[in-house]
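With one protein chain withheld, the remaining protein chains of the complex are depicted in position.
Presenting chain A:
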Amino acid sequence: MAASHGRGASRGRPRIPMRYALPVLLLLVMVGMLLVRGYVYSSFVPDHRVRPPAATGHVPERILDGGPVIDARDTSKPAKSLRIPDRTIVLTFDDGPDPKWTPRILDILRKHGVNATFFITGTNTSRNPGIVKRTVAEGNEVGVHTFDHPDLSYLKAPTIKRELSQTQLAIEGAAGIRTALFRPPYSSFADALDDKSWPVMRYVGSLGYIGVFDTVDSEDWQLPGVGKIIDNATPRHGKGAVVLMHDFGGDRSETLKALPRYIDLMKSRGYRFKTVTQALGAPSAQTPVRGMEKLKGKAFVAAVTVSDNVTKGLIGCIAFVGVLVVGRFALMLVLAYVHARRARRRERGGGAPPPLAEPATVLVPAYNESKCIANTVRSLAVSEHPIEVIVIDDGSTDGTADIVEGLRLRDVRVVRQHNAGKPAALNNGIRHARYGIVVMMDGDTVFEPSTVGELVRPFADPAVGAVSGNAKVGNRDSLIGAWQHIEYVMGFGLDRRMYDLLRCMPTIPGACGAFRMETLRQVGGMSEDTLAEDTDITMAVHRKGWQVVYAPEARAWTEAPDSVRQLWSQRYRWCYGTMQAMWKHRRAVVERGPSGRFGRVGLPFVAAFMVVAPLLAPLIDLFLLYGLVFGPTGKTVASWLSLLAIQLVCAVYAFRLDREPMRHLIALPLQQLLYRVLMYVVLVQSWVTALTGGRLRWQKLRRSGVVASAPATTARRDRADDRRPVA
């Protein structure tokens, strides 16, 4: 017991490697941005309740019968009620600032030489700091109208305090001042105070705020017409008034039209326009802030601004992704249909090329495949097409070559070499090949008897230089297996049919592909330049002007990675390898002839769907979360489900084309949720590698081959995971 503890301790604490840290950091930043945005744009618990009127037994009479301004700051004395002097108007605008209407109102006020008081909310302030700054600079007053306009009588004291202090923070950040004025949301006249709202006013007073109610309500938010607004806002008998108007909350054009006429009318009646404190003859309610306070406010407003912009960018991205994803699915469905129909017509004999009788060489590179190699070779022995089999033993230490030789099969040769990596093994095999068509497969893959024939058949067209087969997942009953099965069926059944017709097949899977010997000679065989030699060579074949086609009936059965770890390292290799291959063939973009066509059509296509789109895909899930937390929940779930439905339709079609039973599709929703996240992290990791350590790795790769350069994986798996569903 003690010994094992000691061992455990000496192993040291596991550190979080960079490859997890960076993607996670990126995600966290995005989540943080969305949280700030969610906080500002909607409260955590959307709360639009307004309390019905309650009893008024506990509200002092002099408050109910008194003026619109309530000063309850000194808790040791009863609250004071203050009136506006006669012939004085205090214009107040609630709920703003609004980016459209508030500046126009300010213009009118300035033109008429009039000041008003704006009761602003924290959310709108943090979104429009510039307007608040201008409001204050032009001599108007601002007051706190809470952060997101809840009915305070439902809230507890700490929440009310937070509502006010955060609004104050936003105002500090926007205009560099604090204000002592406050107006509760959903308030009206002071005589409307009741036993529920009065304690709130007492509490807010104790925090140092002066409450400002109104005496005349223009009711402009009901859009009653310009004349009616003016009429509503006109006090009777020359009395002083606090007039309520709104600069936020929809169409304010009536308010805007009424305002100049109203000001002129009131001025002609001898009224003077003042702010709250001016009207009361009190010192300004606004005090400048400095130092830390101001910095904090600025930081808050800046965070909101940044998150606003980032979110706008993200929304743009998600729209882009949506178009890309849906467009791709539509394109795939159409092209897959066309491809399948052509294949069917060919099968019926309409213009089908005569079956090629030419025998083929099958290359089986093997490294420590003792468990599978016998099955692989036996499956080849029953091939319906005439073949020779060359097993290239890449320095196995488990007797792989001996097993093959022990089978004593006709037409099966074993070539032994020192361990030099898969590309070298394949090149070695190519040197030994006798026939004009070379089929390549993996040491743990099983062919059907007709597979080689199906792979060879398209070569009847002399323009075809390479053929991709159809890799199938054998271990499809585990969860990860089922996910990959769905991925493979869609990747081969739809993607590859599309790539075939668009002439930009990015990859011939290492597990199942065939090349014309002449083509191989032209491109110089397999290369060790990238981690994905299959993508590399396929691109090279395109650039030489050969066609690459997909043979859906050429099935090869493989065992997919069955742990997240293995899957991770496989996908990392593919992803990074594809990036390497694209970078290697980047010159194709500017070249002429077939190479240029591939470079200008195929490469951007592959880049869009394999590198850019998956990078943005997790936004879908991020916004799903955002929508779930901040709402609208129903719409969010509905749109996510409809995206899922589109996926499902495509998947069903792909399964039908491949004549696969549909039952595995039940794993699709979970696959969409979890797999996408995994693939995203892998992709980001590849990007990080490409942008930071890319060159270094490349160098190392040249010396030690594939085995050494794929991260965190066993040697056997490294060599065995070369069948790729997409690209």
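Methods note: a contact is a pair of C-beta atoms (placed from the backbone, for glycine too) under 8 Å apart; a residue touches a chain by one contact, two chains touch by 3 or more; residues count from 1.
In the analysis below, contacts and distances are computed from a predicted model.
Enquirer: Given the options "Carbohydrate ABC transporter permease", "tRNA uridine 5-carboxymethylaminomethyl modification enzyme MnmG", "Acyltransferase" or "histidine kinase", which would UniProt use as the protein name of the unshown chain?
Expert: Of the names offered in "Carbohydrate ABC transporter permease", "tRNA uridine 5-carboxymethylaminomethyl modification enzyme MnmG", "Acyltransferase" or "histidine kinase", the one UniProt assigns to the missing chain is "Acyltransferase".
Enquirer: Among A:Lys371, A:Arg565 or A:Arg656, which residue is in contact with the omitted chain in the full complex?
Expert: A:Lys371
Enquirer: Looking at A:Ala137, A:Val334 or A:Val382, which residue reaches the missing chain?
Expert: A:Val382
Enquirer: Of the residues listed, A:Arg348, A:His418 or A:Arg663, which one is in contact with the missing chain?
Expert: A:Arg663
Enquirer: Would you write out the residues of chain A that touch the absent chain, in ascending order?
Expert: 1, 4-5, 8, 371-372, 374-375, 378-379, 382, 446-450, 472, 474-479, 481-483, 555, 557, 559, 562, 633, 659, 663-664, 666-667, 669-670
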